[in-house]
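Only a single protein chain was left out; the remaining protein chains are all shown in position.
Let's look at chain A:
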Amino acid sequence: MDERDAEIEVCQAIWPELTQGQEDPYLLNLVVDVELNDPLELLFKEPETVHGEGNVNYVSEKVKYLPPLQVAIALPSGYPETAPPQVSISTTPSWLPREKLQELEDLAFSLWKTGTSDILYCYIERIFEQPQDHFGYTSGIKIGSELRLSLLEFQASVIKAAFDASTIACTVCLERKSGAECYKLARCGHVFCKGCLHDFYTAMIQEGSVQSVTCPSPDCHILSASGGKVQPSIPPAELLDMGMEPETVQRYAYMKRKKAIDSDRSIVRCPRTWCDGSSRSKKYPPMKDIAEMRELDETTTTESTSSDEALNSKIAICDKCELTFCRRCKKTWHGDFAFCGTSEEAAADLASMEFIQQHSCECPSCGSAITKSSGCNHMVCFNCRTHFCYICGTWLEPGNPYPHFNTLGTQCYQQLWVEEDLIERKTLVRRRVPDRAPNFDAQVNAILMEQLRLEDEQ
């Protein structure tokens, strides 16, 4: 009997995965899985580093699962007496550096040279030890960045396969299911069977309890920024991942957004009865594709009343029908300087309006109210750079503005340096009267009457 056959038989008894070639029984193949107890550090060279050799940046990833080593061992005739075993090792993709592979291949020759018996056995045993020893690397393996994605994907697929093959007791239906029938929630890691998750979430979405689309475990929560307990919502894309119908998920995403908007005081509903839109806001951008909605932000959906663009202006634009309306009186937009709402609100508006009228001049181009703090009456608008006269509000030629103040007999003759306080109010041909609501005078009268009545009562 060939000494090689005896050696192969022994090894196959220990490692059944050691296979013989179809044509050549002395060509052996072995797959060595790389599944590590301690994660191995991989250093991926960052592609954008172009500065000299000394300045290379690396992205570090710690992995536990890597593509296996494919080991081919040929025992030529004359082995073990006269011919050494010939080994070739590879990985797909080739993540283990060629020098290391060479070193492992050469190991077979060194063993043969020392004249040990059971070379095949010793060699395979040494190879199997390699992964747990991190192949002798102590400070990570440097790898080209192009492999990063495929290696991470490989690891994910191994973990998924192990999960699918496991058995899990679902705590909702209390049955044991295979991992493939189950789903692990991304945020908290709790596992349930897809059937229970599907039925539960579908029922909650159908009855409109979108706030209940959370982990089915009792007491599963995260701590919010303010220290309170928050039950994290499941993002729409995850519902699709677990196999829910797109129509249901679409409804969920729509209702979730609508509820957040409805509970936000800075947002007003569109006044058109047939439209269910609301005022546009950066906080609630139009809905994206549900498959891309991987995040549902829990913290910004409530109680953000201040620092919102909406509160600084009365103008609102419906995000659905694009109607431009006033957030206070809900009527079609009437301009910033019209009065509406309750008498108190209108009185406040009136007071600021009067102040603006007495202490500012309107830019003849853009209408911005401009107050002079000091200097001459030749003004340049802060907003549109228009040149104008602060006294009468006339547009002035940017290249030569001064004749306006130098021409005998005109209204502003010799008035270039007149201080704001000395400008006689009556002479102010002020300026375009801002857009007033049609019932402006009536409203002002009503406010004055109300104030007189209150004074009388006191």
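As a working rule, a residue touches a chain if its C-beta (ideal position, glycine included) is under 8 Å from a C-beta of that chain, and two chains touch if they have at least 3 such contacts; residues count from 1.
The rule we apply is simple: contacts and distances are computed from a predicted model.
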By UniProt, of "Elongin-C", "Ras-related protein Rab-39B", "Probable pyruvate dehydrogenase protein X component, mitochondrial" or "E2 ubiquitin-conjugating enzyme", the chain left out is "E2 ubiquitin-conjugating enzyme"
Out of A:Ala13, A:Leu174, A:Leu223 or A:Leu408, only one touches the absent chain, namely A:Leu174
Chain not shown: contacting residue from A:Ile143, A:Val158, A:Cys196 or A:Val210
A:Cys196
Given the contact definition stated above, which residue among A:Leu36, A:Leu107, A:Met204 or A:Val418 touches the chain not shown here?
A:Met204
Name every residue on chain A in touch with the hidden partner chain.
171-175, 192, 195-196, 199-200, 203-204, 211-212, 214-218, 220
